[in-house]
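Submitted below is the structure of interest, expressed as structure tokens.
A single protein chain has been omitted from the complex, and every remaining protein chain is retained in its original position.
The first chain written gets the first letter, and so on, giving A and B; residue counts start at 1 in each chain.
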Amino acid sequence: MKLDPKHTQKAAVAVLGSATLLTLTALVFIIGFVLQKGLPVLSWAFLTGSPQDMGRAGGIFPAIAGSAALTVLAVLLAAPLGVGTAVYLTEYTRESRMTAIIRFGADCLAGIPSIIFGLFGFILFVTILKMGWSLLAGGLTLSLMILPTIIRTTEEAIKAVPVSYREVSYSLGATRWQTVYKVILPNALPGILTGVMLGVGRSLGETAAVIFTAGSSLRMPASVFDSVRTMAVHFYLLAREGISAENAYGTAAALIIAVLSVNLLAYWMMNRMIAKRT
Amino acid sequence: MQRLLLAVAFSALSALLLIAIFIVSQGLPFIFRYGFKEFLFSSEWQPQAGKFGIFPMVVSTLWVTLGAMVIGAPLGVAGAIFLTEFVPRPVMGIVKPAIELLAGIPSVVYGFIGVMVLAPLIRNHLGGPGLSLLAGSIILGIMILPTIISISIDSIMAVPKAYREGSLALGATVWQTVRMVTLPAARSGIAASIILAMGRAIGETMAVIMVTGNSVKIPGSVLEPVRTLTANIALEMGYATGMHRQALFATGVVLFVVIMILNFSASYVMRQRKARR
Partner (left out) sequence: MTAKISLIDFSVFCGPDPLLQNVNMEIRGNQILGVIGPSGSGKTTLLRSLNRMNELQPGFRTGGQVLLAGEDVYGRDYDAVSLRKKVGMVFAMPVPLPMSIHENITYGPSLSAGQGWKHDEAVVEKSLKAAFLWDEVKDRLNTPALRLSGGQQQRLCLARTLALEPEVILLDEPCSGLDPVSTARIEEALTILKERYTVILVTNNTKQAARVADRTAFFLMGRLVEEGATQQIFTAPKDKRTSDYITGRFG
């Protein structure tokens, strides 16, 4: 044993530490860079005004509205469906090959690239069902994308509720549904919220699937059948078509801030919920 | 109530099944008509002339993903080990959520940074047009870091305290314990995280479109521009018709199958761990 283990450890820590530092630097740099170039662009006018000259000037309000509308629609569709499915799978059925297969299926679908969802939405919603490029087509497509995540995280959250809570509830004369909505769901809420927030984050950042289903109209949507542009799509088009690097940074900054705020809000809400109980 | 939930579960699951059936039904006929071998192994992608060989894209996707894994996996696992074993718990308690937050950054932003910062760097210091295989690998590698780190941390933390304590009680250093006890025990979770990250890398579209240059040829060096399977679909879907469009769906089927295989492997690996316990 030539090398003193303590020295080996020191070396290992140095290597691991630098790797970690490199990782964090890269990640922080990306956010920092965008924010540094983009925050100056963010003014009240920018956030509330309409784009002019294809986005070369003016603001990004329709894109913000588009992102909000699309995300809300997607979550409104996916959350009840996802939570209901998870509740059914965990509380109303026995563990069997069937449930294992279903779970595996949901996992697979969670990993499917967004471009494929875009294709699907384009053919089914936009073309066959004649919705055209619309908020509705985009919302339906996005809801399918976030559905597997919500099912999985809700399932995990429900399973984490101790069996003893269920036993106590039943022993006090509760039916299965009463136990679910009075004891299990409130307890699983932080976990469910995580899944929903992941879905929100994904909806905000989605580009490929959105372009093919919701289009990229710069106008404010008046109905669910109107095409909309989201912040992510707007950013992409500004950047790729080289329309305005400056506004691209601004849009990116707004997008990052939106995603980060949603996540922070979720953490805060979860911590409050857990604190109230213990 | 039970019936209502059954209906809900059923509709959710059938919606998901619909997607799978749909993609396959649109793409499979093309593969049979055109010939699977021709499709996969021919290097001629000329939709105008009715030639749909996706081999260059397959190779490019493989190389970009491999590059991303070479960059992302070691950094990610190293970071996970460092954060769980060599850093005070409260610090890890802040850094891990922060990293998970970073996972929420949309891929287009990563792509943009790649275009504005990374590509010029490559162009100026290493040559080539900058928009290249290398740029794609680096950006993808960074993008998959949060996934690998987060899941690996969870796997390492799931190793029972008793294992660690047993080793330390025998006079081992923390690093020796990590190397000989903790890591082997967390092996399957870490492997699963890498497999999942691979799936994400393969499926990534927007970031690669922005930084890889999108030219359809088999790359000779990492500095050359390439086009991945996902980019191919996204770029041409807008104006493709007839056989062309079906070929793109068929590409989707290929991606679908590959990712299914990866997911299956990941869950198989995870199940091995549970079986061993």
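Please note the rule applied: a residue touches a chain if its C-beta (ideal position, glycine included) is under 8 Å from a C-beta of that chain, and two chains touch if they have at least 3 such contacts.
As the structure is a computational prediction, the values presented were derived from the model and not from experiment.
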**Fill in**
In the full complex, the chain left out is in contact with A
**Fill in**
Cross-chain touch to the chain not pictured, restricted to A:20, A:67, A:154 or A:169, is A:169
**Request:** Determine which one of A:41, A:106, A:140 or A:183 touches the chain that has been left out.
**Result:** A:183
**Hidden partner interface residues of subunit A, rising order** = 94, 162, 164-175, 178, 182-183, 187, 276-278
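Throughout what follows, only the chains that are shown with their structure count from here on.
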**Message:** Quick check: in the complex, which residue numbers of subunit A touch subunit B?
**Reply:** 5-6, 8-9, 12-13, 15-17, 19-20, 22-24, 26-27, 30-31, 33-34, 80-82, 84-85, 87-89, 92, 102, 104-109, 111-120, 122-124, 144, 147-148, 151, 176-177, 198, 201, 204-208, 212, 232, 235-236, 239-240, 245, 248, 252, 255-256, 259-260, 262-264, 267
**Touching residues (chain side subunit B, partner subunit A) in the complex** = 1-2, 4-6, 8-9, 11-13, 15-20, 22-23, 26, 74-76, 78-79, 81-83, 86, 95, 97, 99-102, 104-113, 115-117, 142, 145-146, 149, 172-176, 179, 196, 199-200, 202-206, 209-210, 230, 233-234, 237, 248-249, 252, 255-256, 259-260, 262-264, 267
